[in-house]
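Take this structure first; my questions come after.
Excluded from the complex is one protein chain; the other protein chains are retained at their positions.
Entry: chain A
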């Protein structure tokens, strides 16, 4: 990138950039104001900090209130009322610790050669998965990305099944045919990890469409299933995101679009890739609520999630939620992670969502340190057990190679009686004798 193009590039930013990141975040990057590394995000963020006043105005102007503010209000109004019960707190804590411990173990196993290919870890983003998925019913669906282990765990797929899948073993949730980026579970309605940017969004929207279809066309009155689509900030510049926001709002589909804005699309900084970095604002543009929430705080995420999932379940249409979060590790285990500032990493590391929940619960006398330790110990055992199970499980038999290409392996169609149509004596190949095609009519409109 040349010096001139860099200057041009930076020019429009003060006008339309209103970083949604928190204030301390901007202060944190003050020291980099003098850094002139071309194409670096440091320089761009300095512009953000210059436009601070602009930013607050924009927040006010929008009809949609950032719900994290609502949570704050709720908190201040009723200081005695806690956001969660003890049981809920313990459930959230356990799920987040499981996500973290599982991913840490994945890193170990990857470096030991037990798993291969691309492995994308979720460390740091646990509040989002836990905050949303723990509010879902089994019938509700989740569509994920290549960073899908923890979404699957939160949705109820066992650590054993996920670990085995990562080991490429026959006992994996997809018998070793899916792998790290493609977790599926029909039982738990995990619609898959989608390895392409934006690919999961239409599929999730289709799942939401089917809930509506079942209720309205097939007259299954009790079908109020909700779909939650998770994706990252990088995806929000992809056309499929906009196409589906449009159709979901147009058809009032029961879906929640959850952006896990971890600031980085591999090595591309969000502010360097997006004309207006406040993704949540794209919701109102399509006629749906857009919500911005602190994705490092599971309780805030949960409040937002409750509202969005409730809206979807009541048939009031979709919501776009931007969760401001951060991944503690590189994009994948193959990523040297050289572009992100140590200061930025340290800033978010200090906001670890698991530590935050722990502090909240202890400060409010919901739980004791000992109770949390018990959970941590239990999860360690679960993860150890998952590794042992995966290690001892058999590799897929070679005959499995050609299985599951088709639901109907013969390719002839299955009849209502469950048998192949071609085996039905009444089935026909068609007997009309054709000679030459006849009598053309103009067919083009």
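We take it that a contact is a pair of C-beta atoms (placed from the backbone, for glycine too) under 8 Å apart; a residue touches a chain by one contact, two chains touch by 3 or more; residues count from 1.
Everything below uses one rule, namely that contacts and distances are computed from a predicted model.
> Which one, "Pre-rRNA-processing protein RIX1 N-terminal domain-containing protein", "Protein ROOT INITIATION defective", "dolichyl-diphosphooligosaccharide--protein glycotransferase" or "Pyruvate dehydrogenase E1 component subunit beta", is the UniProt name for the chain you do not see?
Listed in its UniProt record, the absent chain's protein name reads "Pyruvate dehydrogenase E1 component subunit beta".
> Out of A:129, A:205, A:319 or A:393, point to the residue that touches the absent chain in the complete complex.
If we include the chain that is not displayed, A:205 is the one touching it.
> Touching the absent chain in the whole complex: find that residue among A:91, A:104 or A:243.
Touching the chain that is not displayed is residue A:243.
> Write down which of A:178, A:283, A:318 or A:353 is the residue touching the left-out chain.
Per the contact definition at the top, the residue touching the missing chain is A:178.
> Provide the residue numbers of chain A that touch the chain removed from this figure.
141, 143, 174-179, 182, 184-187, 191-192, 194-196, 198-199, 201-211, 213-214, 216-218, 239-240, 243-244, 246-247, 250, 403-408, 410-415, 421-422, 426-445
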